[in-house]
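Just one protein chain is left out here, and the rest sit where they should.
Now for chain A:
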Amino acid sequence: MAKKAMSELAKEEQKLAIKLLIPTFIILLVIALYPLGQVFYTSFTNRTFAGTGTTEFVGLDNYQKLLAFSIEELPPVVDEETGKVKIDEETGEKVFQSPIQVLPRQPELHRPVYTFNFFGSKYVVGAVTPDFIRAVFNTIIFTVFSVLIETILGLGVALVVNSEFKGRGMMRAVMLVPWAVITVVSAKMWQWMFQPTRAGLFNMLLDKFGIGTGNFSFLTNPSLQMPAIIAVDVWKTTPFMALLLLAGLQLIPQELYEAAEVDGASKIRQFFTITLPLLKPSVAVALIFRTLDSLRVFDVFQVLLAQKRYSMASFNYFQLISARQMGMASAIGVIIFILIFFFALAYMKALGVDTE
């Protein structure tokens, strides 16, 4: 009897709770779910951005264009006179046909993304939208390296500002400055430092040390672009990482260290057996924050590289703004959404961040 009364009371409370939650739900519906649904819907159409033409439903066409790829073997070039495989005289290697002759052209033209060797044969990976495939790779490389470096450096910084020293408060405030600068502003600053002439800081310094002739082109040389952009992000978000880890460090009770000291554990031992395990939840949260953030990276890429190299988000921007393909851009948005969703799930599983 008592139990039933309880549940009735609980029901009442539940009803009240639902009533109280309705405003939040409505707001969520309007500002999050509605636009998301709109993007999903648009991704199945060929809508033009800021156009007045008719929009048609095209099904999965946009997704197919973005994700379709093919792998083809490149046949070696056969010399017509001798009937033998042609060998490059300078390098002594076999000459293969160019990807353009091998990749499929119907129904859509495939363009080469990457060629690789496997057991003496040469293969090419083709895609309909190679820029998108490259953008995905760029974003993942950017995310892995920047988050990794930020975590290591951030931990170092957090440990330093967590220890007792004179002017610690000041140090903690100063540490946050790069993070407080608006990304576009800091990216522009770095752009000046990366100038391809001696007017740029890095070229000037490298030149002083006798490396190069003062014209390293950090932002246009394909092999320097990614390191440059990762450096900017590391500089900017290490403080954020340090801040999150510092909060974690402060939660570790001092007694544990005192006990370890009494037991004669070295500082290094203390770090690995006390600090790291107890810091794990904070590291997990920080990692999730930063990874999901860098997967959406837009501003550094847009300012520093524009159309020279894309991240997923900046490619999305140019598809929308420059090519005016709103349907295609929406499909990219959906793919980014799904990708980030899976990353988040994987993180939660791997790091054991559960509700319990």
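Things worth noting here:
Rule of thumb we're sticking to: a contact is a pair of C-beta atoms (placed from the backbone, for glycine too) under 8 Å apart; a residue touches a chain by one contact, two chains touch by 3 or more; residues count from 1.
Heads up, the rule we're going with is that contacts and distances are computed from a predicted model.
Missing from the rendering is one chain, named in UniProt as "Carbohydrate ABC transporter substrate-binding protein (CUT1 family)" (options: "Carbohydrate ABC transporter substrate-binding protein (CUT1 family)", "PH-sensitive adenylate cyclase", "DNA repair exonuclease SbcCD nuclease subunit" or "Heme exporter protein B"). Of the listed positions A:Q14, A:T197, A:Q250 or A:T273, the one in contact with the omitted chain in the full complex is A:T197.
Contact with the omitted chain, checked across A:T55, A:S98 or A:S121, is made by A:S98.
Contact with the chain that does not appear here is found for just one residue of A:F49, A:W179 or A:Y347, A:F49.
The chain not shown here touches chain A at positions 49-52, 98, 100, 105, 108-109, 111, 195-199, 213-217, 219-222, 306-308, 317, 321-324.
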